[in-house]
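Removed from the display is one protein chain of the complex; every other protein chain stays in position.
After this line comes chain A, so read on.
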Amino acid sequence: MSTPFYVSPQQAMADRAEYARKGIARGRSLVVLQYADGIVFVGENPSRALHKFSEIYDRIGFAAAGKYNEYENLRIGGVRYADLRGYTYDRDDVTARGLANVYAQTLGTIFSSAAEKPYEVELIVAEVGETAEGDQIYRLPHDGSIVDEHGSVAVGGNPEQISTYLDREHRDGMTLAEALQLAVKALSRDPNGTQREIPADRLEVAVLDRTRPQKRKFKRIVGRQLARLLEADGGATEAETAEEPEESGEE
């Protein structure tokens, strides 16, 4: 009879964490930034249909890096959780904090259960407040921990370098165009310091815009509006974007 190898719990956890991190690092990075009127999500995504960012509930958005089928599952779970909670109680009772806790529990249980493979995902749950002080951004790594973030956050392939750059460049009260351009600049920096070009049609951009009159604040930014924001030189663009008709619709 063969004796099973002894693996210390520390080693087992370290192996699982490395497995998950490697999976996440294979994907491209994405960033989430606060700007004057809300929160903007920016990522490189060649697909028009398979989104990295999406709406969970009125003021809550979701972003994910890593394995698509795994985070898609979590996203739909989150939508179900939020809709059921809002239906049972009230729409105001659905909060990013509550959702982040549920995700953390879910990811944490999967990560520490020997029977399951750890999820190779890193999530961001963001809620736009009435004012910038009320904005909440939670980062959820693969192991189920929660990090409460402010200002800017990057996840995915190469987060440290991008985060450092964003921490240096990001400031409160940027316009949407400024925040978007900063995000694109951060994403297009290669680890060796060179800049590459990310064309607009490879960008996925969405916002949680607190100035939207609707209850649902999530909106994708595509096409002409995106092109205009990328070209705009900061300050003068705010009024223009606010008036933009819903050409993107609720795709």
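Just so it is clear, contacts are C-beta pairs under 8 Å (C-beta built on N, C-alpha and C of every residue); 3 or more make two chains touch, one makes a residue touch a chain; residues count from 1.
The working rule: contacts and distances are computed from a predicted model.
Peer 1: Looking at UniProt, which of "Proteasome subunit beta", "Amino acid ABC transporter substrate-binding protein", "Disulfide reductase" or "Phosphate transport system permease protein PstA" names the chain that isn't shown?
Peer 2: Options "Proteasome subunit beta", "Amino acid ABC transporter substrate-binding protein", "Disulfide reductase" or "Phosphate transport system permease protein PstA" considered; the missing chain's recorded name is "Proteasome subunit beta".
Peer 1: Among A:Ser2, A:Thr88 or A:Thr131, which residue is in contact with the omitted chain in the full complex?
Peer 2: The one listed residue touching the chain not shown is A:Thr88.
Peer 1: Could you tell which one of A:Val102, A:Ala132, A:Ile198 or A:Leu230 touches the chain left off the display?
Peer 2: Going through A:Val102, A:Ala132, A:Ile198 or A:Leu230 one by one, A:Val102 is the residue touching the chain not shown.
Peer 1: Which one, A:Ser54, A:Ser152, A:Gln181 or A:Gln225, makes contact with the chain that was left out?
Peer 2: A:Ser54
Peer 1: Residue-wise, where is chain A in contact with the chain that is not depicted?
Peer 2: On the chain A side, contact with the omitted chain comes from 49, 51, 54-56, 73-74, 76-81, 83-88, 98, 101-103, 105-106, 108-109, 216, 245-246, 249-251.
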